[in-house]
Every structure is written in C-alpha cells, then in structure tokens.
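With one protein chain held back, the other chains of the complex are shown just where they sit.
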C-alpha cells in the first residue's frame, strides 16, 4: 500500500521534521510505504501541483495540510473525485469536510493563539509582541491574530527573517524601544523562543513573559528553569502519525474514525517541561 | 567655398580633474578630408567623441549646417548624418559580423507587427562591403570576437562608410590594417570625399595623412597648434608638429624621413 | 650562428571548423629581430599566441632552447623568459597603470606574512619606463581604461620590455602610437636586440619592419610564404608578399611606393 | 548577387556536419539536459510521471516558471537583472484580486489594468537604473522588498487584516475571458478522446486529463514570440547589443535606454501574467506568492545558457531550462527517494544537467 503526505512545511523546518518523523513511525508500525512531500517554500501554487502529482500516482491514501482552501481545494477535490481517500492534518479543520476529506487531525492555529493569549493575559501580561519569522504564511499570521484576540491587550507583530541572531537583536530592540512590553510570543521555539530568552537575559529583565509555539529542547530547558513561561505544543507527531495509520486501516479493513481528532493545543509549563526535553531532542515532540 | 557642415568653436572637455581638451576649434567642409593629427594623449579621440555625440563638451559650441546644435546621444548625431569609426571600434564581440554591421540601423522587411530584420539582405550587403575593403569573410555570422584585429577594424570602417551620409569620422582607421586593406581604405576615403561627404581623418601616419588630406589640424596637449592646407606644409614639418616639437629618437638603422 | 631560442615546426591550429594555422615553421635566434608579416587574418596573432602559451597548437612541436617544451599557460612561458605584447594588449581597464604594469609579477618588500606589494617602487619604475617610451603619465594610479589608445599601448610595450628576459614578442606594437612614441619603440627594439634578446615583431608597416628586422617571414592564409634575410629583399617585394600577391587599389593622390 | 554572398569554398574552413551546426546554437544546448533528465526519471521514477497527466503535471509549474524565466532571460541578455519578479507576482496578484473582488471589475478591464500597473512599476525600475547608473541588482533588490512589503500592507488593508485575499474564482467565474487565463484548453478534444477510449479516465468517466492547462499554451507562445523578437527583429538586435556592451551599443546608435526600460516593463508584465493565471486558478492570493521566484527565474535563464554578464543567451534555452527545473523539482516526488534528500538530489541533478549541456556544446564547437 502507498500513502502520500503533502505538507506545506519543509522537511528541514524543525516543526515539520517532527511531523515527518511521525509519518515514518506510522509507516514502520503499519508496514505501508509512505512518501512525505512539501514545496520548497510556503507556496500554495507549488503545493497544489504536488497534490496533483500525488493524485497521478493513485495512492491508497492521501494526507494533506490545507492552509489555503481556495488554492488547494480543486486539487483535493480532484483527488476525491479520483477515488483516493483523503485525510487533512495540521491546518484546514474548517474546510476539510467540505472538500471531501474523511477527517482532520490537528489544531486550529487561531484557537491555539487564543489559548496562548488568554494564558499570558492571566499570568499578568499587559503589552505583547508576536514575533513572526515568516510573515505572509497564513497559518503563522493566524497564530498572531489569535494571540492578539486572546490576550485582549495591545499586541504588535515583529517580522523577522530566519536567523536567530537577528531575531535576538530584534526582540531586544523591541524591548528596549518600549519598556512597557512585558510579553513575548514566538511562533517557533528554536528560531524565536530560544533567541527571545537570550535577549531578555541580556537585558537583565526578569519581568518579561516568554512563550512560544512548538517545542525545542533548548526552549523547554528555559521553561523548566523558569526563564520562559510555557510552550504551546500541538503534538504534531500525531498529525503525521495518526492520518497514516487511519488510512492504512481504511485501506486494509475499511475502518476509519467518525470525526476530527484534535491533536492540541497542549501548553507545556514548567513542571511538564523536564519530561518532554528528551523526546523533543529526538524529534518526537 | 561653401559653408562648413560642422563648425566647433572653443571646445573644452574635463574629466573630473583631468583636462583633456582646452579650447579646440575645428570645422569640416563638404567634400574635404580634414586630418586631425597629434601626439598620443593629445585629445584627438576625445574631440571627435564630442563631435559624434558621445561626450557633451564642458564648454564650447557646435554648429551643424549653420545651426547651433547639441547632440544628446550618438544616435542623434547618426540621424543627422554623421558616422564614426571609434578608436575602440564600438563592436560587440559576442555578436555576428552582420549584426554588428547593422547594429542600430537594421534593414527591415514586412510591415506592421511582421516588420522584421532582413537578415539575408543584411548578410549580403555586409559580405559585399567587406569584400570591397579587401576582406573575404568566411561567414557573415562569425562572431566579431573571433575576427583578427584588422578584420574587426575593417567591419567598423565598412559600416561607417555605408552609413556616413554627410560626415564620416575615422579615428585611426588603418592602425591594424594590412597594406592591401589600408590602400583600400584610403581610396575609399578619396571616393566618398568626391561624393561631397566631409571626412575627418585621424592618423599617426604622416604618409597616410598627406595622401588623402586636404587640411591638417594638429592638436597638442588638448590645444590646437594650428591648421594648414595641403601644399602649404611638407611631410617633415607636419611630422615635427605631430611629435609636439620634440626630438625623435635616432635609430641605428635608417627610418628615412618619416615614420 | 648559435642555436635558436625558440624553434616551432609545423604548427597547426584549428578553432572548431576554422583552420587558422595550417603548418607554420618559425624560429628566433638570440639577438635578432624576426619580423612576422602578412595580410589581415593571415594567422600572425594566432601563431604568436601558441608561442606564448595562450593557445595549445592542434599539431606541431615547440623547441625552447633546444628542448621540446609545451607551455601550459602564459605564466609558464613568462617564467621561461618570454614576454609578449598582445594585439588586444591584455590590460584591465579598471585597474591603475602601475597595477597593470606589474600584474602577475609584482615587486614586493618585507618578508613572511608582511611580504607586500611595493607600490612606491612600482609607481616609480612605471613612470620612468613610460617616460622612456615618450609618455608622460599624469599619475601612475590613473585607470588604464581612461588612457588614450596610444598611451595604453605604450604601457603594454613598456611592461613587456621590462620583463622580456630572453624573447620579446610584439604584436603590432606601434599601431596606435604617435611618431615620437613609434621611434622610441623601434629604437628600444634595436637596443634590446643588442642585449641578446630575441625579438619577434609583427607589423603591417613595411618601413618599420625594414628599419629593425633582421629576417622576415610572411604568412598568408595560415601558411608560410617564405623567409628572407635583410638585404635579400626590397621593400617593394616585401610589400607585394604581405598583400598576398594581390593588386593594391590605386590612389589618385600618390602613396609613393610603400604604404 | 547570390554568388557574392556565398563566395565559394574557402580552404580555411573544414566542412561541418549538419548536426554539429545545429548543436552550436545556444538554444539547442539545453535540449541535451532535458533528454538526460528524462532518461534519469524514466529509470528511477514511478511510471505515472510520463503518462499524459503526469507530463501536464510537471509542465504546469514549468510553464509558470518558464514565463518568468524567458522574461528574465531577455532582460539578462540585455545586461540587467530583475530581482523583483517574485515580489511582483505577489503584488500584481494583490492588485488583480482587489480589481476583481473588491472593485468588481470584469476581466476585460482588470487584466489590462493589472498589466499596465505592473509595466509602470517595471518602467520605474528601469528609469532608476538608468538615471542613477546603479547596478540593476541593487535597484530591483529594493523593489523586491518594497513590493513584497506593499503586498502585505495592501492585502491587510483590503481584507481587513488577513494576509490572504480570497474569492477571486467566484468573482470571475462567469467572465468570458476566464477560459483564456485559467483552467484547461481544448477540453472538448480531450473528452472526445476519452469517449473513444484513447485517454485514460477516472471511474466517473471523465478523462484523467481534462485538457491542456492554459499556462502551458501561454508558455509556448511566449517562448516563440520572444525567440522571434530576439532573432528576427531590430529590437532583438538592440537587446543583444545593449547587453553585450552598452557603451559600444550606445555609440553605434542603439537606443540603449529605451531598450532597457522596455525590457524591465516586459519582465514586470510577465510576472503580472503569471500572477493573473495563478490567482484565477487558485482563487486566492497571499503575501508570499512568488516567493523566491526571481531566483528561480534567473536559474532557469542560466540553465538555458544565458550569461550573467549579458549579451548572450536565448529564449528557447530558458524554455528548456524551465522544463528541466520543473521536471527535476516535481520529478523527484515521483521517485522513492526520501524527502530529506530532496535538495541534495535537486542540486546534483541541476549540476549534472548543466554540465552535460555544456559538455555537448563544447564538444561540437571545438575549444574556444
């Protein structure tokens, strides 16, 4: 049996490499052969072409993430029309059923952002920044939007590039430029979370709340040491693992769960962090 | 005599802090060959570049057919009927001989959006004009960069002669040419002059200048040393002027009178 | 006579389907000036490029000081003592005169990691050598691209003379030079020849060739027409050979015997 | 007259087989790479890659990239770069989305307006390059950032805060121009062929390939027009001359400024065309559209034999370059290689294809 996964994040993105590890684990456990594919950058046009390519191979199941239903819809519908069972994961919970996917495994990015915002507001944050390393990537933009809505206070978005040194300098600049900022939310743990911790340390401020989406061992260490507040885990390993298992079951026995599976959000705080570090270092969380 | 085609008065040209021309006056009449002579670095090329629209003079006026004129680009000068062989030839090494020959003034056929470069006609003209100058091209689509130095220079001359309607400016056109090609070029100059074209001819070779020139203007260190007509000056006098009045190195072998 | 410094036998050179040289034999003895003459496109430049390591011959052998040798790069040839003035001069327009002069063979001072380009000494030598050739440089750090054609050529010649230890190859060195500079170059050739250097001199000017040449080899369409020694051939005969035996265009003005 | 143009046989020319003469053309060098890559995937990839639908599948991205690549090639031949191509795709997409969705213009107005808008930005790029004398690399780099940023700001403005503008498909669905810019052409032929069983069908009876994606037709048309312009018109001669040595070209009477500005405009319009096609196809646009496409377009042109220094290259070369790039990127997904190795293979294949092109060209042209 062949199953193809088409995701919008790259294999070298720490977040997506965990998804990919989940996919591989599932392949190992179920014995199906699985292919993980993604476009070179966040590119919806290229991604729809990858889905088309997958459909041409007529696999026994297709797993896709749907960050842009308009752009990917026709390709997914074509897969469904070709009789290929489709499960969506990560993003697209609202449109999955409409497009003909069997079910969705993931979390709503927006809801996760809201959850983080509410928690940070409850911890006493009063003015926040949302550090976005890939402005224009809709799922990341949604996280910031959710954060702003959940936080309920003033939030500004700091766009950065993919370079930890630059992120650190920018976070530091933002904190220096406006002393009132006391809450930092990063959209990636290793790329933003860790440099943000370093920036706050360098400034000698201990009143700043830091939280980050996704996990990295370094950031979890900071959480467990109390330098950062929490990490938002959507357990993306499951987003890779479960759909493959479901599709394998479906192909073999026609078994499929009856509804969407929420894989997160799951806030990892100080007490839990220590346990997660090892798993994170192995690319499982 | 009629009026000059071009009359240039008090031309100065500075490059940053370098003074290349410091007030040069010069004119060309139709049907004459006016030689511009002078030592290396005297400013001859700079001067003819202001004449053909490449440089804008820092000071001075240009009259073309009696009207004050300032060329904004070489294309303007060309459209006014001035064709130039530059010392660096202004050729594109990667392009074919024909394409270089017609660069900027391609013959076309067809009309409307079907108006296109008439390559066949262009090749034919090009091969023919080159043969007139004494070069048998292997193929008109050979890249200019692979031509020999003299072949390349011949392309530039043939091009200028082909397009030189009123004034033909030649900056050391024979420097890389063989004896046969040189005599062809000199006889070509004589021919176009007879057709009423004004020719400006730069050379370091006194014999070539004397052979075709009607008047001789000598530049030295950015300034005019004076103008003489044919017959009023001997080759030896001219040579002395060109060398800036300085002594020539003596050679144990004999160079005869003129280099 | 002693043995030749360079002896080249049956050199052929093909560029794709173009046959540039079709079996040329040539040698240079120490202390002689061997002129290489011929029509445009005859293959002179191609030939001396195989001599100075730029091209690898398609067929044929090169003997240098009696030993068969094949230069892998111009640097090899240079280290063997061959210096060349190429027809395209091999200058970098954006670099200063001094830097071009010493390109590849910079004088250094200091030692170890402090070994550095001795700019002051280089500038001094450069200005001096240029003055010897009759060019007063404004400043040795002027970019070569802003020099006049003749000034640029003089840099290339002064450089080759400065570094030409055993053989000096000059490909049309006087083409852009003024009368004063030309006579300087010719007398320089005479001088280095006396010091035992072998000179290969390419020219289209019969008078220049006759003035300094000891032997004359004429190429035509990639093949040798023959070699003559000084005294065995008149300028008029030589000129006929150089034109490939073809008629010269006649000029209404008189060009005298030789172009 | 004819005898003069062919002056008989010259003993200094070896005769040359027809194939050799053919292979000397820069545009044909890139074919070698296409053949090599095809053979590679024939062996390693799933057979689905070279079915009709598989070919359409890799030709679609190749076509979109190729339209940009051909424009970039023309500009490179003219001696300049445009790094704002990718951002222009996003920006023109945003403009087009606003025209169709927010303003509600029909395509007959929206498309020319979008193209004109893009062309005017291209002209500004060109004008700045010419006026300041700065390298186009740095000028269009600034445009890269400015247009990318403007797309983000514009999208947020017109969608009340989202970075994605949706609903384009609904807005243009019934427009008579839509079939020219989106979907598949010649659908009726393909349905006919499917009916008589020549084409494979899905279970539903529809042909697996509903037609030829219009971008492929645009791609081919653009390659032909560009080749015609470059090789057969005065403008083409001016482009080569300008890129070969803009000083010499200017001195020979080529209107160098006009040529450069026109090329910048063409490049911008090519980006706008790709934006229009992809936005209608996808039905939406976002701030990251066309990301890194400027880079890929230049790669395409270079694979196709363009020199970065200008004055040399061909549109047909870029055409094949785009196909090579499209085949390699999509083709690797048809193979069993692990995605982790994707980039290693991509790099390796590109290098091999280009080295191969080059080796063939060198072999047939003799040494330089």
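To keep things simple, chains are lettered A, B, C and D as they appear, and every chain counts its residues starting from 1.
In this section, a residue touches a chain if its C-beta (ideal position, glycine included) is under 8 Å from a C-beta of that chain, and two chains touch if they have at least 3 such contacts.
Keep in mind the model is a prediction, meaning the values are calculated, not measured.
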| item | value |
| --- | --- |
| Visible chains that the absent chain touches, using the contact criterion stated earlier | A, B, C, D |
| Given D:116, D:198, D:225 or D:351, the one touching the chain that is not displayed | D:351 |
| Touching the absent chain when the full complex is considered, from C:69, C:119, C:190 or C:225 | C:119 |
| Contacting the left-out chain in the complete assembly, out of A:94, A:163 or A:252 | A:163 |
| Touch with the omitted chain, as defined above, among D:75, D:111, D:226 or D:303 | D:303 |
| Interface with the undisplayed chain - residues on chain D | 81, 128, 132-135, 137-139, 141-150, 152-153, 156, 298-299, 302-303, 307-309, 340-348, 350-351, 354-355, 358-359, 362 |
| Missing-partner contacts on chain C, residue numbers | 52, 54, 73-75, 78-79, 84, 86, 88-95, 99-100, 102-106, 108, 115-117, 119-120, 123-124, 127-128, 131, 136-140 |
| Chain B residues that touch the omitted chain in the full complex | 14-20, 22, 221-222 |
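Everything that follows uses one rule, which is that only the chains that are shown with their structure count from here on.
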| item | value |
| --- | --- |
| Any chain that touches chain C and chain B | D |
| Pair exhibiting more inter-chain C-beta contacts, C-D or A-D | A-D |
| Distance from chain C to chain A - Cα centre to Cα centre, in angstrom | 70 |
| Centre-to-centre distance between chain D and chain A (centres being mean Cα positions), rounded to whole Å | 33 |
| In chain C, residues with contacts to at least two other chains | 15, 18 |
| Contacts with two or more other chains, residues of chain D listed in rising order | 12-13 |
| Touch relationships between chains, expressed as pairs | A-D, B-C, B-D, C-D |
